[in-house]
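As you look at this complex, bear in mind that one protein chain is not there, while each of the others sits in place.
Labels for the chains are A, B and C, by order of writing; each one numbers its residues from 1.
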Amino acid sequence: MTKTQITLVQIDNYGPWTTTPEPRREVDLQTLQSRLYADVSQLVGNREGYAFFGRFDNMVTVTNGLGRSAHELIQESIANRYPVTASMSVAVGPTPVEALGTASDRLQDAGSAQDSDRRRILRGETLAEADRSTEDIQIAHFDVDDATGKYTDQLNEFDTFIRIEQGYAELMRYMRRAHDSLAFFVGGDNVITVCSDVDEAGYDDAVDHVEDAVGVELRVGVGRARTAQGAGMDAKHALEECRENGSDVELAW
Amino acid sequence: MTKTQITLVQIDNYGPWTTTPEPRREVDLQTLQSRLYADVSQLVGNREGYAFFGRFDNMVTVTNGLGRSAHELIQESIANRYPVTASMSVAVGPTPVEALGTASDRLQDAGSAQDSDRRRILRGETLAEADRSTEDIQIAHFDVDDATGKYTDQLNEFDTFIRIEQGYAELMRYMRRAHDSLAFFVGGDNVITVCSDVDEAGYDDAVDHVEDAVGVELRVGVGRARTAQGAGMDAKHALEECRENGSDVELAW
Amino acid sequence: MTKTQITLVQIDNYGPWTTTPEPRREVDLQTLQSRLYADVSQLVGNREGYAFFGRFDNMVTVTNGLGRSAHELIQESIANRYPVTASMSVAVGPTPVEALGTASDRLQDAGSAQDSDRRRILRGETLAEADRSTEDIQIAHFDVDDATGKYTDQLNEFDTFIRIEQGYAELMRYMRRAHDSLAFFVGGDNVITVCSDVDEAGYDDAVDHVEDAVGVELRVGVGRARTAQGAGMDAKHALEECRENGSDVELAW
Partner (left out) sequence: MTKTQITLVQIDNYGPWTTTPEPRREVDLQTLQSRLYADVSQLVGNREGYAFFGRFDNMVTVTNGLGRSAHELIQESIANRYPVTASMSVAVGPTPVEALGTASDRLQDAGSAQDSDRRRILRGETLAEADRSTEDIQIAHFDVDDATGKYTDQLNEFDTFIRIEQGYAELMRYMRRAHDSLAFFVGGDNVITVCSDVDEAGYDDAVDHVEDAVGVELRVGVGRARTAQGAGMDAKHALEECRENGSDVELAW
């Protein structure tokens, strides 16, 4: 049974900040958002977690292994180095969607994302060591079968991008609806999904669904471990096996 | 008439690099991709251009104002500071999609994205000063009407994210098909589109289409200038007017 | 008794890399060096350590609290994101200079800094938990009394810089010779020193020596703890007391 600890990281009052006193240069906002995400990725990754950029002002991280003080350190590091602060809300759930739902509720209870008085909230509970196991996290790493040959080396880049986006949009809704799982596009033709207890048949169905719905052919490697880093690396290796075997689904266990 | 100069920036041989000799830690790949994009944003933005992360290994930039030596400098700067190199292909077109199409073709002619011998290509032509005008670039900045109130402060963050993604996926296909324009999600609830000569009615239709198709209510501010930075900043200000006036579409000229 | 764990971080084959095939743009080398250092600072600091830029291609870090796997992670993270790799050599000593000496020897035994075959060395032993105590690290934080009033707001910036440098050069030699301690300029008018068991009289003498030798008036706050972060923060607070009390030396314990 999965037991996912999700931390929602939300930049405080970001919308207003980007337009006060005047709208800020877009290239600077992009640089700020990307570098803040890169730092969160390193801070969380330093302790075996995973971070997804999502909407950039709202980032979703998998933080099994990070306790309260690790969260405080991340929050303080951001506040010391950026012109904005971030609020963090942690929750544990039997499915990733449930954990993120609880984390979202907790943060919303503390105040609006655009409430100028709501700063640096840190709420929630983290998993106790005694409650952790090697089956807590399931990560599925999807990519598009031969994206380079079919798309990147053939089409106008935007048409390649549209196909990848359509495939992602379809997969994200399906995994959320059918499996309470969170799928994130991570660049190239890759989507990493934080899953509940999905079995091989479940992944076969997901791949079939996306191919039927939008014509994009996916394959997937899946890993399971105590931490996101552990599960994610196993998933990457399983995906390599898909490449070698020509299979659509490979589970690392 | 718009005259958009698009430069496609593609990381050389990235797919193989991420898995050779073994798959690399995801948090490090995310950090690398995000910081490379942030640097491209600054390098292009330093000369009034705009950069969109797209798929991260393929970035689309609007480079009216950057000549060949500016492109060489960007390419050299990346090669000096990253473990990967980038190829760049520039083209000018009467519509953004056409410019990106030509740029994509040129790059594909030089070799595959995963051809280990294809490194640091720089191809294409840049706009001559004499051919530039204040109507070359049209930028439309869309956001979701009251995203914070309707979504961010109400829903599970992933459900907010799904809605924003669905809105974006619909808008990106519509703007490409109906107007040969390139739409990019840039964080939060914002989509910036590099447009051809779209008029007010065209934007009204786009907003209506997205609302009818997926139920997401957009509004948009549009700017027109010699550079992406100029057009983009006018678009931001026009979007502020939408907020103040309660209108769906505002053109800066 | 102090027990300092020092890790020397040396970029492999850097000299040749900066000039092969041609000398590289200085601004890019500066950007690379500074950002690599910033990342090492975060990676080490994430686990309560301290990092000093030193010569940039050779960085000195205080790593009490980091075991072998933490060192491997730092090394891997650098290799995944930079065009260079780093070798790391760890040693523990009753004085900082001794620890750094042992670490330097170990690295030199493995090969030259400019040996193109020597890459990603990781050697040495780290402190076992059972051997750690709250007196392991002593950090002294020096600054110049009223640097802003006497120098920054009065002189040509280079003359201010010369005075700070002379003060630093004198202090670094004195602390190394008299106390086997390592002093590092960290910006502004601040020097942070990793010390052996120096007492209050010892610091009084150091301050007097620098004033007599080069006419620069220092004051210092000193902290002692299990980690560099702990000792360093106590030292900062003690330095604040110097400001408030008008004293030259304040010990946090």
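Definition applied: a contact is a pair of C-beta atoms (placed from the backbone, for glycine too) under 8 Å apart; a residue touches a chain by one contact, two chains touch by 3 or more.
If you're wondering where the values come from, they're calculated on a predicted model, not measured in any experiment.
Chemist: Which chains here touch the chain that is missing from view?
Modeler: Listed by label, the shown chains it touches are A, B, C.
Chemist: Could you tell me which of C:L100, C:I137 or C:A225 touches the chain that is not displayed?
Modeler: Answering carefully, the residue with contact to the hidden chain is C:L100.
Chemist: Which of A:L29, A:V90 or A:V194 sits in contact with the chain that's absent?
Modeler: The one listed residue touching the chain not shown is A:L29.
Chemist: Please pick, from C:G54, C:G67 or C:P83, the residue that touches the omitted chain in the full complex.
Modeler: C:G54
Chemist: Given the full complex, what residues of chain B touch the hidden partner chain?
Modeler: Output for chain B: 39, 42-43, 46-47, 73, 77.
Chemist: May I ask you to list the residues on chain C that touch the chain which is not drawn?
Modeler: Within chain C, the residues that touch the unshown chain are 8, 14-15, 19, 23, 25-31, 33-35, 37-38, 41-42, 44-45, 49-51, 53-58, 60, 97, 100-101, 103-104, 108, 112-114, 148, 152-162, 164-166, 168-169, 172-173, 176, 182, 186-189, 192, 229, 232-233, 236-237, 240.
Chemist: Against the chain that's been left off, what residues of chain A make contact? List them.
Modeler: On the chain A side, contact with the omitted chain comes from 24-25, 28-29, 31-32, 35, 76-77, 80-83.
Definition applied: only the chains that are shown with their structure count from here on.
Chemist: What whole-number Å value describes the gap between the mean CA coordinates of chain A and chain C?
Modeler: Those two chain centres are 36 Å apart.
Chemist: Distance between chain A and chain B based on Cα centroids, please, to the nearest Å.
Modeler: One centre to the other, that is 22 Å.
Chemist: Two or more other chains in contact with one residue: find those residues in chain A.
Modeler: Within chain A, the residues that touch at least two other chains are 42.
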